[in-house]
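First up is the structure itself, then whatever we jot down about it.
Excluded from the complex is one protein chain; the other protein chains are retained at their positions.
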């Protein structure tokens, strides 16, 4: 099979690093170009990155020269596909420029998530939304396109909601999150702010969770997405954990179901990525844990098989009858925020776009 | 004013240490006796305690000999009043024995909280429940009595709910907690379990929150407590914070209210302890914080004035309209789990009992 | 007694905040002006500071408007004395400008520490070095002057070395430090860098410890300082602690001494600040702890009496015979890096300068 030449934009940040790590072992993609802000331009990747994952970045990428955000560089290296981990402020216009110039862009930025013709994808949840690409290309007269993914917090939550939504219906979701440091970027949370502490606020996060959920669970109507009809409320917190967002969810379902039924529906969940056997797709996208004190971020964030899909499965535990909600269920959900919630998800989106022939 | 001679049972644990710290500056009480498990018996307090609060325990208590759980010791020292921070397994029978022998017992243990004739007190919330003492003494033919307090998690939450309950009515409360290490006791949470982690389970905690709330907001009916009619659901987590339980609350009220109205009702809240000017009663029992990222455990757990009441006020922040609940409000609540939620509360209970003439 | 009007430069940083906290209770000084970088200029102090100490800054300072680094502001407010917590890059020239204009400057910056006519002070260690002020004023034709203090790490160490140096002589000191996050400033250490980690490097720190120690233990020779003749080597590490630098010291003495003798010499140590009864001077500048596992940063960093001198005493523990060094002693030393090692030390320097009539 042909290997696609890819560029990672924003390659030095905490999500950018996950892109580099995950792509280094990927059977379909070769990282040819890394782009980052002016500060790093022209230097070797390993010399500018504060690599936080392990002792050092993968050898082949370590040696690459960091390039500026410039389309001409992509042409020079004959790049097929761009992954974007750019900060939203920069992502907005540069991603448009890329798509206009014919590049498929799999983006982790929030800049275009609200555009009605841009798909916000979790391949297991809304593979049909990929059809928005055609609407987008037509609307904007672009040769390329932008495909995005939801906020890292929304991702884990909606993965766990989807099978419940399909089987029992959902009227209301109340969620409190305990989110990892890496979600804020390498310099996002000063150690003096978080030591012996929890920070009960993440700018813009609650609105994202409340809105994106409706789009993700919505249906493609030929022209756009008809949003799902349920109510969502979120309260978001930062805790002293490196990776892995933990979410405490209370769900009011349309029909009553025992915790065992919910567990079964979650455990059995498979979707298009599993059928297509995509490389980053975990065999079981949702893993139901039995331990009374699980999932836990440090222990469970790397859930997912096979090896390449580690961190791509969502773990669910403590599924209980809720005493206060009608047809209520409460449960804990954990997902790896920079893998399933960011870089891994973008790669899975690109895989799906390839499988669905949006990228050739 | 006469100073009461007091005994602290379970004086070496994490709540026991708070008792010692708070009582050492208290104008009404003198610690005459400290009791603890057999392991410590006969040794000097400072030699057996793993004092986690500061460099060393208060001087006068440091020198006391740790006594066994034996009523004769109390008689010998002419003790007026007993504070109990005993583990529930031990507390049950020993506290009964004490009450039978004529001692007032202000207990932090959960052993008797469900007894229908034992008051579970937050003096600002249900001062009228103290009348249960008379029922209890009559029922059990005791000269002394037991007064308890709710679970540390329930305490902060119900403090914040009370003014809302009175002003707007409450139909439903959904709460997710992020609880401090000290709530589990000094050896409760191994560091290897919590490093880079959150533990989404605390044994028995959710049931306590769900039940005790109804008792606390209930009414004394001459013979017992008529429980309040609202629905409560909780999900409890342990985070890497030394002291201070943070709670994410979603409240469905009976009547609609703007966040500003809720804030005002909370800020203005005063109750019997404030009117009686009890030493441990904070001038403002609830402090509404304006910062968009508050309350935070490390910064706000010591809220409360004057000096003696530090840690006795509950901090509330991020009061927002809830988009998913009818007449919904969401907010963050913080309280010091071993002060307001444990030792400080017991002392305030004793103060109230004295003011109400149940202790002479 | 007259109260001195003071200005704090760099008032929003982690050391600046300690200045504000400590000065707010100080009997001799009133904070009239706070200065900080352009970003904060013109705004209310409480609105720009990330106050990390407690719930909020002291009320009177909270309301002050942050001023730019401009001498005219000082004149306007009739300031008597300037405390500087400026970053070294800025401190160098602005402090000179201030001294030239006649202001006494008590600085925490490293910019002028190596100047041969600028005293680097630990009042308990080298009160005689204050005489350099006269040399400095004469050399530079200044009406004001600059007095500095050593690096925070050097401070704790040299405090503990001084009595040993005087009593037994010291030939060699080998020190490994475990330093607190606050030493790097509020944004200095990203949480992602330090979680589950130690960072074995602090830029420039080891050289400072190795050099400043010799100046501090040196003698004023009428014209400058004759450096002490001993050897010092340091290895500096950042650990996950909010405040309090812990140091593991190995000392080769000139004469042999038992650990008990060393402990006695340390415990009995008093110096000029104690004799002058300066407000920030701890009654016992060095506290020898007996516990086999002390000093510990969280428990012992606030050592020092009376109340105003909390955090000004240095704690020493685990004084042991060293099996590898001649006349060797090993011990652990702890000091509060932003109190004794920074803001508190500057204030004590100012107190000493007043007592010695360098400030009127």
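Here the chain labels run A, B and C in written order, and each chain numbers its own residues starting at 1.
We take it that a residue touches a chain if its C-beta (ideal position, glycine included) is under 8 Å from a C-beta of that chain, and two chains touch if they have at least 3 such contacts.
These numbers come from a predicted model, not from an experiment.
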Which of C:135, C:195 or C:225 touches the missing chain? It is C:195
Omitted-chain contact residue, chosen from C:10, C:104 or C:297
C:297
Check the options B:194, B:232, B:262 or B:319 and report the residue that touches the missing chain.
B:194
Among A:170, A:184 or A:303, which residue is in touch with the absent chain?
A:303
Can you name the residues of chain C that touch the chain not displayed here?
172-174, 176, 178, 195-201, 210, 231-233, 235, 237, 239-242, 246, 248, 250, 292-299, 317-318, 322-325, 328, 330, 332
Please give every residue of chain B in contact with the chain that is not shown.
14, 50, 52, 181-182, 186-196, 240-242
For chain A, residues touching the missing partner are 51-52, 54-55, 195-196, 289, 299-300, 302-303, 315
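Going forward, only the chains that are shown with their structure count from here on.
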If CA atoms of chain A are superposed on chain C, the rotation in degrees (nearest 5) amounts to 180
Cα centroid separation between chain A and chain B, in whole Å?
42
What's the distance between the Cα centroids of chain A and chain C, rounded to whole Å?
47
Multi-chain contacts only, two chains or more: what residues does chain C have there?
52, 195-196
